[in-house]
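As structure tokens, the structure follows; a few thoughts come after it.
The complex appears here minus one protein chain, its other protein chains still in place.
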Amino acid sequence: MSEAVVAGQRSVRPSVQPGTVAKYVFVDSPELTAADLALRAYEIAPAVQIKETCFGLVITGLEAEVDRLVIELRNLDPDRIFVKDRGFPPGDERRCRANLGGARPGFYGHENEMKLVRYISSGLRALRDPKKADLLRAKPKKQDEPLSPERLQEIIEES
Amino acid sequence: MAKVFIYPGTSLILSDLVARFGHRPLGAALAVREKVQTPGLDSPPLQITPEDPKKGLRYAAVEVPSGVRGRMALYGPQIEEADAGIIVRDADLAFGCMGCARTNELVRFLLHRREIPLLELTYPRSDEEGVRFVAAIKEFLAGLAGGETA
Partner (left out) sequence: MSPPVRIALLGCGAEYSGVMPEIYEAARQVEAEVFYPDVTLADVKAAGKSFGLDVHSADLKLMIARAEALVAGRTEADAVFIATCFRCAEAAIVRNELRRYIHEGSRLPVVSYSFTERTTSGTLLTRMEALVTIARRRALLARERQEGITLGLDSGSATTKAVIMKENEVIGTGWRPTTQVQQSADEVIALALEESGIRRSEIEATGVTGYGRFLLGNSIGADLIQEELTVNSKGAVYLADRQHGFATVIDIGGMDNKAITVQDGIPGVFTMGGICAGASGRFLEMTAKRLGIDITELGPLAMKGMGKNVPMNSYCIVFGTQSLVNALAAGNSPEDVAAAACHSVAEQVYEQQLQEVDIREPVIMVGGTSLISGLVHAMGELLQTEIVVPRYSQFIGAVGSALLASGYIRKE
């Protein structure tokens, strides 16, 4: 984390230069923790900056390096690792929780989607099991059909 | 590789799936990165300056709040650039760049007006819905020029 400064101090300068990127690598797996992911990332690409976050890692570096690392990390658990670009470098004082007092708005959005990624994992797994996928996709989506007058009549008569 | 505008622009799920299936997701992160990496700007936290809401006048009139126009300065050029779009309709808990309902209405409208291929769906709330969600996105993306079939 960068040194603490008063939020919004004008001394802030972009610390990531054009050509470098930051990406989130989030994991939602009972077998793989963010710490495991970090360890593996250091082994694969020691030159890339790696920071653990609430849901996984932020990796920062030259685009090609970061992309190579992302591919390797994704292979550890392809269905349960999720990757997204990040606008800010990690620990940037403009976005750092330590300076803002509270979480930046994007954190809540991530928290919300991280509750749903297990369904995405199911979807990704199903892609490799065409039978299951076809079966599930064939099922009509459950909908609350309006009650027909005939059915209503039946219910009344049954009761 | 097609440029696919994702809605919500901050979505981890959409960003991941679009890139995973071989396309380039356009959303908040890329727009903010461009701002953050522009030398000479000194307007923390997002490096959005009062000039941005003025640039947003291209997409919304002056009586539209500055926060809408500032956000449109991020998204407007991406919408113009996009080859396709994916919209999650029930993205009610997307904050910051997607935290303004009025901006979001305008973003969805402009996407529709572009007449590019659009896929609209809702967030999955079960494994079954997850399967349909992922399959629909994969199928949609595979139909775009330059997509991967894997």
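By written order: A and B. Residues from 1 in each chain.
What we mean here is this: a contact is a pair of C-beta atoms (placed from the backbone, for glycine too) under 8 Å apart; a residue touches a chain by one contact, two chains touch by 3 or more.
Everything numeric here is computed off the predicted structure, so don't read it as measured data.
**Q** Which chains here would be touched by the one that got left out?
**A** A, B
**Q** From the listed residues B:20, B:71 or B:132, report the one that touches the chain absent from this view.
**A** B:71
**Q** Which parts of subunit B are in contact with the chain that was left out?
**A** Its contact residues with the unshown chain are 42-46, 48-54, 63-71, 74, 92-102.
**Q** Applying the definition given at the start, please give the residues of subunit A touching the unseen chain.
**A** Subunit A touches the chain not shown through residues 6-10, 100-103, 105, 108, 111-112.
Just so it is clear, only the chains that are shown with their structure count from here on.
**Q** What is the distance in Å between the mean C-alpha positions of subunit A and subunit B?
**A** 16
**Q** Where on subunit A is subunit B touching in the complex?
**A** 8-10, 12, 14, 16-18, 21-22, 24, 26, 82-89, 92-95, 104-106, 108-110, 112-114, 116-124, 126-127, 132-133, 136-137, 139, 141
**Q** Can you tell me which positions in subunit B touch subunit A when the two form their complex?
**A** Within the complex, subunit B contacts subunit A at residues 8, 10-13, 15-17, 19-20, 25, 27-33, 35-39, 42, 44-47, 93-99, 123-135, 138.
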